[in-house]
Each structure stands twice: as C-alpha cells, then as structure tokens.
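All protein chains but one are shown in place.
Let's look at subunit A:
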Amino acid sequence: MTMMCVLPPSRPVSLTARADAELRIKDALERDISDSNQGSILEDQEYQLIVDCNALSVDIDNEITIVHNFIRDKYKLKHPVLESRVHHPIDYARVVQKIGNEMDLTLVDFKGILPSADIMWITMAESTTSGEPLSEENLAKTIEACDRALNLDSTKKKILDFLERRIVHVAPNLTAIVGSAVASKLLGTAGGLEALAKMPACNVLLLGAKKKNLSGFSTATVQFRVGYLQQTEIFQSTPPSLRPQASRLIAAKSTLAARIDSIRGDRTGKAGQSLFEEIGDGLGKGYGLLGQAGSGKLRVSTGERKLISKNSKRFKAKNYGSSGSRSGLASSLAFTPIQGMELLNPFTDASELPGSYHMAARRASSILCRRLLTRPAAASLAGDSALAGADGARALLPGTLLHGRHRFSTAPAAVTGAAPNDEPIQPSVEIKHTQLLINGNFVDAASGKTFSTLDPRTGEAIARVAEGDAEDINRAVAAARRAFDEGPWPRMSAYDRCRVLLRFADLIEAHAEEIAALETWDSGKPLEQAAGAEVPMVARFVRYYAGWADKIHGLVVPADGPHHAQVLHEPIGVAGQIIPWNFPLLMFAWKVAPALACGNTVVLKTAEQTPLSALYVASLLHEAGVPEGVLNVVSGFGPTAGAALCSHMDVDKLAFTGSTGTGKIILELAARSNLKPVTLELGGKSPFVVMDDADVDQAVELAHHAVFFNQGQCCCAGSRTFVHERVYDEFVDKSKARALNRVVGDPFRKGVEQGPQIDGEQFKKILQYVKSGVDTGATLVAGGDRVGDKGFYVHPTDEMKIAQEEIFGPVQTILKFRGVEEVIRRANATPYGLAAGVFTRSLDVANTMARALRAGTVWINCYDVFDAAIPFGGFKMSGVGREKGPYGLRNYLQTKSVVTPIRDAAWL
C-alpha cells in the first residue's frame, strides 16, 4: 500500500512480468545456443528474448528513476547535499539505507559502497550542513523505497548479464564495436536489429538520447546529443574535445555493423572488429602529437565466452555503481599511455611488424587501452600479433609489471597498478580569462583576432584567447607608462608595495588548486609537479621579493675629496617581459615579482602555447590591490606582439627567457630601437658529471631527473651526462632501468612523472634529434619513440649534434670520460654555460670543478635546486644577467649617484 503513494500508478513493472522474464532467462541459459541458425533474424528465439529482456530493462530503469526521485525528496531533509555527490540512483539508495537516521556519519561504515573520496566528502559535508532526522514514518517509507530500488537493480543485473552473454550471438559485429550492454539497448530501443539496420547513422546516434536518465544513470548533462553510444567504452575513453567527432564515427560504424548482423553476414564478429579499428584510426589522426600506443596488437575478443563470463563476475565484484552501467560511468582519457604495456617489450624493433599495420594497431590500442585495463574480460590478444602471448597476458594484469621494478627506482609503485577507472581526468578549473589585460581591464585584441591554446595531451583547443599584436602592445605600454609616470605604484611606500605582494601570495595559495590545474591543462606538466612544487614556489617568489621591497639599499660612498656621495636605486620604468611555455607560472614569478617589488610597471607577453595561467594570476594581483596599468598581460605571438614589445621606444627594460636563437633577435631589436637594457635567460646543454667515487644510485636518480624533469623542457636540463669510465656500465644499466620505469601519461593522473611535450612542432624536433643521434652512430638504449617520449642515448662523440645542441626534450646522452681535466675540457666545450652538475664525494674535486666549469650554476651532489634567493643565469650564449635573489633586483633598478660637496665637515 505504501508503494502506491510512492510511485505514480502509470508504469510499475509488474512482479509477474519480472518473474516471467527471470524464468525465461533461466530457461534460455540452460539451453544450448545453436550457432547454426541460418534463418531470418526475426525467427531467432534468442533474438526475441533479447528484445523482450531489453524492453523490460528499460522499464526497470524508468522505475528506478521514479523511486530515486522519491528517495531524494524524502531524504533531502536528513542530508541535503548527499545527492550532489552521489549521483547514481543505486549508490544513493545504498547510502541512504546505510545511514538511515544516524547523525554521526563517522560511525557509518561506507566501505565497499562508495569510493573513499566520496566517503570522506560525505562525512565532512554532513558535519557542516544542517540535516534533521526523518520522522519514523518517512524513514520507513524511504528505506522501503531503497529496498525496492535495490531489488529492481538486482533484477536488471540478471537481465543484463543474460543480455550481454547472448547479444553477441545475435549481433556479433555490433557488439564488437559498442559492447554488449549498449548493443542490447540499441536493439531494444530501435525495435530490433532490422529496424536498427534501416536507421540512418545520425538517428542511431540519438537513440536513447531523450532518456538520458534511464540508462546512463548520470545526472550530469550531456553537452551534445548522443544516446546510448555515449556509454560505449570507446566514446568514454575519448577526450571531451574529440567526442562529437567520435560519436559520429561510432554511429556510422555501428550502423554498418548492425546491417551486417541483420543479414547474418559475418557471424565471427571480425567485420565489427575491423570497423572498430577504423574508428581508432579515424580518431588517432586527431591526436596529433599524442599517438601514445601499445607495442602489441590487441583486440576485442568475441570468442572465449567462458573467459568473458568469468571476468565479468570479477569485474562486477566492485560494489559501487550499478551492476548494469559498467560501460557508462568509469572513463579515462584515451591517450593515457599504457605504462605497463610499454614496459613489456620496449626493445621491440618496429621493423618486425609491417609499418602501416604497426601504426594502426598503435592508435587503436591507445584508444583501447582503457577498455583493456578496465575490462580484461572483453579482450584478449589476437593470435596473429607478434607480441601476443605471455606478454600480452601480463598486460591484462597490470600489477605484475611492477614486481620487476629496479631497486633504486623511485617511481611511484602504486601507479600503474592502480585501478584505472578513477574519476574522469577532466581539469576542475573554469577558464575565466582569455582576453588581454591592459590597464586593469580584460579587453579584446584591437584587431579582434583570437587564437586557440591547445591541450598538449590531445592537441585540441582548450580556449580561444585574444591575440595581441603591435597595436595591443602599444596600448599596454601606454598604460604602463602612465602608471609609472603618474600612477601611485612607484610613489607608494615600499611597505605598501610589500603588502600588496604579500596579499598576492596569499591569494595564489588560496587558489592554488585551480592555478595548478590550469597550468597542467595548458602546458601538459604533471599536476603533482604543478600543484606540489610550482605553485607554492610562485607564492614563495612573490613573498621573497615582497620582503625585498623595503630593503633595497644603495651605498653611501666614501669619496676621495670633501664630497658626500650616495647611491640611489630607483625603479627603471616600464619593463617588457617575455616568458616561455616550459614553466609559465614560475617564469611569471621570476619576472614580475622583482620588477614590481622595485616599483616598476610591466608589460608581459606570455608564450602563445600557455597564455592562461598568467592571465589568471594577473587577475589575482589586481584583487590584491595593484593599481591599474602596473601589470599588463598581452597574449600573442613572438613575431607580432613579442617583436613590438622589443622594439618599442617607450619600454625601458627587456627581460626574456627562451631559446638562444630568439634571444639574439631580441637583443638586436633592443639595439635597433632605444638601446633598452636586456636580460636574457637562454638555452643550455648542461653537463652532469658523475665521478667514479659518486654514489651511483643517487647519481642515476638525479641525472634522470636532471634531464627528464618537466618532459625535458628545462633550459638547465642536465642533458649531457658525463660518466667516469669505471662506473659507466653500471650507470648506463641503472639509467636504462630508471628510464623504463618512468611513468609517462596523462599529467592529471596521480603518480605520472612525465606528461606530453608542449606541441607538435617541439615533438617533431625532438624526434629529429633522436634520428640524427642514431644516424651519427649513437646507441639507442631505450625509448626514442613517440610512445613513451623517452629518449636515451649512449656513446655519442662530442661532435655529434645531439651532444651540442639543445634538444629541449626527454633525451639523455651519456658520455664516457677518464679524468677530471678531460671532463672539464669537454664539459666546457659548448657554446652554452647555463648550469652544471657534479657528482663526487671528493671535496677537492668538487672545489676544482665548481670553479672550473664555465656555467652560471654548479650543483654539487644535487640538481635543479631552485631557491628564490639563489641567483640563476648563464655564461656564454646561455644569457645575460641573473635572475632571483638580490641579483634579480638589479635588472629592474637604475643606479643613481648623488654627489654634493661637504664644507668643513668633521670627517669624510
């Protein structure tokens, strides 16, 4: 009786219908399936049963939704925010059942019902929201409704289990593409295989779209209309930006497959397989530089039924989520490389496989990888693959790969073994600012033009950003000029400037997560690196220079005669700053913090690859109280905006970080315009010297990070590793193992050490260098391919290109040396002089090397130690001037001597 008021009387699924269906299913399971059924599809009993079952399951979905709404309405009083976290109706029912009227959620054991993050969230949310216990009657009704929902779900689970086992018989090709769950839904909604076969692809795409709540079980809104197809693995494993394209492809291929199935064409499902691979190929093209791929050909199996059912059970042992929705909710990004699989056989020579086949398989498998890892049941290795067999089987058990990890590895061991079906890795940040920041306002470019900033993971656009050119630079410089000449910033007390910067640092910390996500999204660096190190360092830099603002001291000089001489340090004026894409935020801080602390005004041009984070933090700086016009940020390209800034007659100072080639142009433009002083922080080919007395394990680890840190995109990357001949072999072996253990993948994923390179151009350049290395006789020890983006060379001679030019990618060259003098000579034999690393236990060697190496920074038994107070910059063609520390202030200060006679003073 209670249920009558719970549910609208319209469409309750009658108990008899359910019982009937269960009986038929049971019955059907006991029967053998006759593969030899050659008649029309409509005469196939199996097929009829499937259609019925499916209709029933859709009804059940409907009913669950209704029950869910009822529970939500009632339970809102007790836990108002629960529904905002637990979307899934079945999860919601389970949680409600578990909590009941308990007020202290720490006493409730959610284990197995929810992921741990949700448990924490809910427990905390409860303590901060005001829920009230339900009345006895309402509680009873609610709990009863929960029981009903769970009951319905278990029925549905049985039906879907059945469907999934049988659908493959009816529609093997369709199943191969969309999976059995989706295939059965498509059939059910379309009204049968024949009807589906007659549908145009665009309609197939929309099947189920209106009832998105029914089967998707997601309350999240869909951005574009896709029906059941959005529950397919392949759709879910596609990055959001590619999804419209993917869904059209899947729909087209699915329609084709359905037609094959409806005429009982290929009963083996191979046609569907090849269609599926075509989807992978089609999408792979959109990936640009990111063709992460497995080295083996992996296919979805349509055979091995026993394996399927066995593994489906294993998969379903997961307690949360609906039993039937496995394909819809868990997802990840397709380009996430299959770390484990890469390690299986990294030495595979590409020539063993036909080239085209290899590449195709690679793309498909990269899209498939999620599918394989989450659904081992559905996959096995195609027998004809060169890489099939034991290795492939291990790929399905990712955990086993880690046991072979080298002892000195610091790679996070839990990563590759972690359940890959985490939350979708979608940056949790809203892009607020895409316009130019001029005179305190976000404005469009004068030309109205915009450009796309790309997600390096996919090569797809994240946002359209206003494209500044000479006109915008003029506007920005005029604003900065006004702010300097007339505005309060250079005239306010140093303490007031200090306090603005301190507030800025506080705001950066308050928004650290968003800033880090934005940085990772735009630049591809691991989120853990951005959030754990870079954003805190940005705040640290700002605080450091805030502390300098009121400590900028000039000297009072002892004059030769009766003169009083004092030195004033005054702000230099309008500073033009051009920052690179490898550390967009850190470079922002290195440039902007000292300039502002001294009282300058700034026009900053960001790299066109990474314009977003600077705009975001610049808005925070204004929130902190910086006057308008003091910091102007212009996004744009070097030849237009950058060149305009460099040759502007009203810019008093230029600071640039980037490549040596561009640095030359900038210095030239400054010379041709108003002779503005320039500081340059340019490229390097920094030596990392490992002496025979060094701690090899530690040296391997640091040498590894020295070169691979930030995808190798570090101006100070220790890219020439000199190793003493006595430890050379040990070093190479261990380095190889370490490189192979490097976790490359989606930078948003925890434990990932290396994300994608910044863009296609950079990527191609790196591969060219790798090729040049091989061509000139170096031995490629590991990687060298787009797969893992891990390059690794030994035995090149010093004259080789790869040992001389900056590669700016994850390529390590290991060179052998005999003695200290030899290594000093070779280490210095480079046009660069940015940094150097020395690994030794000998005090004397350390002292000798520290002085002998012609480089701006020498790290002894450490590397990449960046501290706000330690000056950084290059010798030779690595640059002009120093940044950071008190030395960084000099770039932004003019020095003025004030001299006046003293008459009859007691002393001088």
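Methods note: a contact is a pair of C-beta atoms (placed from the backbone, for glycine too) under 8 Å apart; a residue touches a chain by one contact, two chains touch by 3 or more; residues count from 1.
Please note the rule applied: contacts and distances are computed from a predicted model.
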Task: Determine which name in "Aldehyde dehydrogenase 1", "CHP1 protein", "Kv channel-interacting protein 4-like isoform X7" or "Small ribosomal subunit protein uS10m" the UniProt entry assigns to the undisplayed chain of the complex.
output: "Aldehyde dehydrogenase 1"
Message: So one chain is hidden, and I want to know which residue out of A:Gly532, A:Pro639 or A:Gly661 touches that hidden chain in the complete assembly.
response: A:Gly532
Message: From the list A:Tyr92, A:Trp548, A:Tyr832 or A:Phe872, pick the residue that touches the absent chain.
response: A:Trp548
Missing-partner contacts on subunit A, residue numbers: 410, 412, 494-495, 498-499, 502, 526, 528-529, 531-534, 536-537, 540, 543-544, 546-551, 553, 564, 702, 705-706, 709, 750-751, 753, 820-821, 843-844, 847-848, 851-852, 863-869, 886, 900-908
